[in-house]
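This is the structure I have questions about; it appears just below.
Heads up, one of the protein chains got dropped from this complex, but the rest are sitting where they should.
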Amino acid sequence: MSMNNVGRPTTPQSTTASGGFASLTGGRGLLQDEVLIFERGGWNKTGVDLPEATMQADDLGDLLRREPIGLPGLSEPETLRHYVRLSQKNHAIDLALYPLGSCTMKHNPRLNEKMARLAGFADIHPLQPQSTVPGALELMDRLAHWLKTLTGMLAVALTPKAGAHGELCGILAIRAAHEARGDAARKVVLVPTSAHGTNPATAAFVGYSVREIAQTDDGRVDLADLEAKLGPDVAAIMVTNPNTCGLFERDIVEIARLTHAAGAYFYCDGANFNAIVGRVRPGDLGVDAMHINLHKTFSTPHGGGGPGAGPVVLSEALAPFAPTPWLVHGPDGLRLEEEAIGEAAQAFGRMSAFHGQMGMYVRAYAYMRSHGADGLKQVAEDAVLNANYIKARLGDVMSPAFPDGPCMHEALFDDEWLEGSGVTTLDFAKAMIDEGFHPMTMYFPLVVHGAMLIEPTETESKHELDRFIAALRALAEAARAGDVDRFKGAPHLAPLRRLDETLAARKPRLRWRPEAPASLAAE
Amino acid sequence: MRFTKDHEWVVVEDGVATVGITAYAAEQLGDVVFVETPDVGKTVSQGDSFAVVESVKAASDVYAPVSGEVVEANGDLGDAPETVNAAPEHAGWFAKVKLSDPAEVEALMDRHAYEAYLGTL
Partner (left out) sequence: MRYLPLTPEDRQQMLHAIGASGIDDLFVDVPRSAVLPGPVDLPGFAGELEVERELGALAARNVAAGTVPFFCGAGAYRHHVPASVDHIIQRSEFLTSYTPYQPEIAQGTLQVLFEFQTQVAALTGMEVANASLYDGSTAAAEAVMMASRVTRRGKAVMSGGLHPQYAQSVENLAHASGVATVRLDPAVDGEDAVIAAIDADTACVVVQTPNVFGTATDVTRISAAAQAAGALMIVVTTEAVSFGMLKSPGEMGADIAVAEGQSIGNALNFGGPYVGLFACREKLVRQAPGRLCGETVDAEGQRGFVLTLSTREQHIRRDKATSNICTNSGLCALAFTIHMSLLGEVGLRRLAALNHQQAVKTKNALAGVSGVEVLTPRFFNEFAVRLPKPAADVVEALAARGVIAGVPYSRLNPGAGMDDVLLVCATETVTDGDIDAFRTQLAEVLA
């Protein structure tokens, strides 16, 4: 079997009591125990005052829904209480440093929220006449100009809805380009072992077989291995730069040259663009396509998992194949070409209905406009400076995975320094919660044992970085001193202790269901 | 019982091989939460991926240690995947395969050799 044991204990192993004091109601002071909306009645309640319709829907006959739907309602005050109480069980970037490597958890300016809610952006319909939305098209065009200028690329496809959707867009454009020149034999996509899971998933999703490229001891693409694997069957390579180890691919120009010489295209995963924005243009490195996570580099909020936006910049070779719709400059100003005709005749298709994540475009544009060219360059420099500061200040108590040379925007540690302590990467990360910090990205990239990937971003002050460093140094000392219970039982002070993920997966309960009536339960 | 380097085990009775994963493998995987067994009637070749075993954080392919036709799959694992952890080399078996080349079994390791192999990992 393919022994994939990156799994870690998923059943809680310790039940050390969290302090010996329990409230009588199950809450913890201001942290209220909050039941599901389905468990509090309210089946005949509503918090929205709507008039009753005066007409009967008698024209729909058998199509009418007769059975109860099963949706409780809450009044407005109950709604506020319920969701505000729940919100208090979340960590957030507004509360403390959120060092999730690869995720770029930076400050989300509230001006961007305000701008996205202007009626002229939020209250316009994707299919209302184009003559009534010139300002929206202009905003998309300005956003496109900034993205193209910052990346040094010829074109941009705005519609992809997230990074992975952008990868799909780029790979489909690459396929279309190969097909257009009658080169249908290319069935392989090369991906480094350290890649994000979305890269191989994307390539396989659309029928490519995935072949891995080895990594060198200093955390970069192994050029010799790449060269050996590039052949007439390779459609593209997908390389993240800076890569998932937080390192710049020094040989990036040579990687691009080899790829092109083999007739393949270079897809760059732009998840880590924050490290180089305003300082380095991917177009100057030989990249053919790259998605930009607007929710990372350009700070649209992560919102507990989304939404994002993943525009894809394209080189001259791939630009003709960008998906519809196209924003084109016509004699009467800007218009959207929604079909594969005219200038867009070679478009490979449509990624989704409508024209993409307008709400994210407004936020990202407001962010870029606020920083300007000079501010964005400073973003990259401060992001890299903060990461190197963490690496330098923790390097003596933890083990940097790649100690030689600087890192880019994230500092990667392995678990060698924990060896023999009885504490794992997972335990260490959970103990960070007790100190008020979100854990770093763990066990990724896969090429580093017990990986801990720390990305502070540029929006952390030196004061907060020093607090974070002090907390991690104290924890490291406790781990060395054999204070194992602190770690094995962690978190002790979070709203919940460690959760039983094994139980959740073995007996999935994916929705609330009413209790079975007693008569049934007895059977 | 015979073993592969990929940590599958085989017991042959009347030309039919019962196949599972070893205690070592079950221990390494952690809590098994799901098992996908092969369809009965499927023909497999030695080395084919023919089943999947999942923990919470990982999915691993199980390779057919022998060639032949799948004649039975362990349906009990659907409701009780934890059996793979509790009794990997007994009740936690995955499938029974009617051998098409009995000689394949002879080439596999015996327990002594497998344990020596584990010592090298």
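Things worth noting here:
In this document, chain identifiers A and B correspond to the written order of the chains, with residue numbering beginning at 1 in each.
Keep in mind that, in the parts below, contacts are C-beta pairs under 8 Å (C-beta built on N, C-alpha and C of every residue); 3 or more make two chains touch, one makes a residue touch a chain.
Bear in mind that the values here come from a model prediction, so they are computed numbers and not experimental data.
Interface note: of A:A262, A:L285 or A:V447, the residue touching the hidden chain in the full complex is A:L285. Interface note: of A:P301, A:P400 or A:G450, the residue touching the hidden chain in the full complex is A:P301.
Touch with the hidden chain on the side of subunit B covers residues 34, 54-59.
By our rule, only the chains that are shown with their structure count from here on.
Within the complex formed with subunit B, the subunit A residues making contact are 1-11, 443, 501-502, 504-506.
Listed in rising order, the residues of subunit B touching subunit A in the complex are 6-8, 21, 25, 28-31, 33-34, 49, 53-63, 81-82.
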